[in-house]
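Shown next, in structure tokens, is the structure this report addresses.
Every protein chain of the complex appears in place save one, which is left out.
Chain nomenclature is as follows: A, B and C, assigned in order of appearance, with residue numbering initiated at 1 for each chain independently.
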């Protein structure tokens, strides 16, 4: 099999050619005039620039809340972002609906019209392509905050950036591992090289567009090393295309020592690898802690608040720059405006009270978790680079084929799914099945011991069933799963 | 002034004389037959014994929730305790209404009858004296949990213990400093020597009755050293009367390092002083962390949950055996059953998730706070013992007169109220006015520096107004007060 | 210069919650009132007696513990008997046991003779503003 795509900047001419095609996908593409858009970006205040808002939070010792904000009707979207900003929000991630994500603009249009007509939102996000630049600028201009589109494809990204959004949360491996069924990683790289290049284009002209990078799959109970390797790969890919500000997302899977270890490790390793590959002027403005494990119903209000408060607490203790907390409606569906306000009021209470104290704390185990994960990530990256002969893009594509990059519960049929994670007695995530992950033997031994310890404690073998129980744990008020779980 | 009361065990004969008077205060006194009551206590399972339940929590690494449970009508009270136990509660503090606390049994009777008639609770607690032993045993027998009366006077305590409650939360200094207006400390000592002696009487016969000790005044923003000195004094008083199990209550005032330092310091100092005065077989089964600062309205639901979850989090990180969290209704009035269930579901989520991880953490500042408070407490106790010529009771009485024991915002006119506390830049409580507290100079200097630091940071003098702002801080989602506060 | 008004503060009945009444008293003093601070656990009779003795213009009563209604039965009549029809009566705090509909609470206490009824989130600046207005309306300043 011949691999077309490489770790190489798209050249200007080709890029401008590609853009024509992309902008032709839907009539609103015509609203994008790149030079005018750059000028518009340059006219925006710092409070709308994702990187600057994040860096300010870092300097002031604050943890910002990432909400989730996407509803189809323009007026509702504006009302929603206003509610959020009133609740103290300064980063606004705009969820784009699933039809738009998959380029079904026609369907999105119908559903948008129907949502307007019936007053019932028929789309699970904001159909940014259908709304286009002029309307989306109204959203951006309605409040003082930095906007980040979520799940934007190429045309969606064109419109988002031209509308004054200042981050481009799109990463190849995440798209590949979490949203796609048959698409290959190669295709995903092609797409995000485009969006990264677009961000680079703005950046070179002084309008710094950040990108946030997520990993591979938010699969819940699974050690984070594969995701971290993927975050680093995607950063290198973005940096090659000229992106100068990259924000990693980590997953808060519930175990404090692990979650904090990962928050510390990721920016450190990212900087190291970016440096190593010569991307010396790339800024990592902060870390975003993302509350990942399921928040399924049944989740009583009490548990829902506790869960989001706990995530805020861990992020605050880790001094993360931002935290993506779920709302109390997470298990029920897209949150109402009231749920947003209430949930962030709650999380902000924790964040303000904890961060003002400037707490420095050393939690036993953080060091070990950081070291173990560090070794795992390097082993995966080494193998990827070896497979790619130094080219991280090629290496990743081959790595997925070889199961060197793997994950359980991915929707993509191109992912091997030969691995599995479970929790240990204290609720930390451990590998139960390593598949072909190139984890060194002594680290494998470490995981096996932890697994054996829980097996002894519970007097049973850990298996797939237990992995499913563990998946439900936090939503049932526990950190380790229990047999009764459905 | 001649001081009648001393640190000396009430002798048996006089005690039995006194009991006759006490039991004659209300007809239900006749229901108490001490020997039968001891036998009844001995027949109860360990799950109803306060000390044993607490020690089990300690061994199993759990933090138990203290709810608050007191409603006038018997059937409602039973329904309430069932709700609590269903929510995982194993300590049940029964709030006694204010009329009963102040021996107004006649008024309590009328209000009880009216509550039954109108279906609207007219009393703010459970009128234990009016209900008597037989009815209260129904409450105790209705669930598997250990009961603790709150605010029981002498007759109320007789009835509580005869009904199978296994702790006697009554301490002289707390009654004196928090509930009384003109009563002298001497009178309060007389009262609690009686109730402590009663607990001692049961204990000597094998039915271990614990007592929990609270301090002087839950006055919010005020360093905890005076309260700790009072906890130690009241433990010595209880121990002298034969109490063998004493549970201290600390206040969680919001600053993590301080709250944790106090949780560590209190049992350590208690054991040291009990030992020093020869009470070598007294057990301190654990520490109860009490969420003290106001929870006033306006407290949105989001803030209410955050506040109680934060307290649960701090207690869990400190590995406290029990935590007294407020319900989301705290600012609004006595909680409904639903609010109880929801609030404890939330706190239990945090407690389970955190305690299972067996987190060991070192928070910067804990050591300093512990040391500072240690010096302060010893200085106060030294002075008290000096004033009493070695008698802690006499010394305390003189200490209050001299302002060696003092507090702001006490209702008791016998307390000097020459002291004041405010917060420093990180939200820790500091002395703003020392009054006559015998705090050593270098420690005073420490407080003054912290105050000066905040004054510099805010560009204003700290004064009474700021103390009031700080009082409202947590209920407004901040740890340090802000000028806009009402 | 306007006449210094005399006002009485304290918690009624068996209520021991002193913080609110202390803060309120201090705020009233700072605003220039002559404050007779009775502290906690003041009986209705004591309130009216002191009001007569001090020729007070207003009572600002506090109750948090939920049993104020019981404590204040027949209070209006007692005031009338004591010839205190003109006295301005305010009450504030948590005025019932458990969550209450404030409108209901207000009605109940207005019936008991109180001119104004405040929830615990009452802003003291506007309370004092109200008090000035009411005093002025009754020609007391």
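One rule holds for everything that comes next: contacts are C-beta pairs under 8 Å (C-beta built on N, C-alpha and C of every residue); 3 or more make two chains touch, one makes a residue touch a chain.
Remember, it's a predicted structure, so these values are computed and weren't measured experimentally.
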item: Chains in view that touch the one left out, judged over the entire complex; value: A
item: Absent-chain contact - pick from A:413, A:457 or A:482; value: A:413
item: Residue in contact with the excluded chain [from A:158, A:180, A:319 or A:424]; value: A:180
item: Sites on chain A contacted by the missing partner chain, in the whole complex; value: 97-99, 101-102, 104, 107, 111, 120-124, 178-181, 219-220, 294, 296-298, 329, 331-336, 409-411, 413, 464, 468, 471, 486
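Simple rule for what comes next: only the chains that are shown with their structure count from here on.
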item: Interchain contact steps from chain A to chain C (minimum; 1 if touching); value: 2
item: Centroid comparison with chain C (C-alpha atoms), farthest chain; value: A
item: Cα-centroid distance, chain A relative to chain C, in whole angstrom; value: 57
item: Chain centre separation (chain A, chain B; CA means) in Å; value: 46
item: Interchain centroid distance [CA atoms averaged], chain B/chain C, Å; value: 30
item: Where chain B touches two or more other chains at once, by residue number; value: none
item: Interface hub residues of chain C, defined as touching at least two other chains; value: none
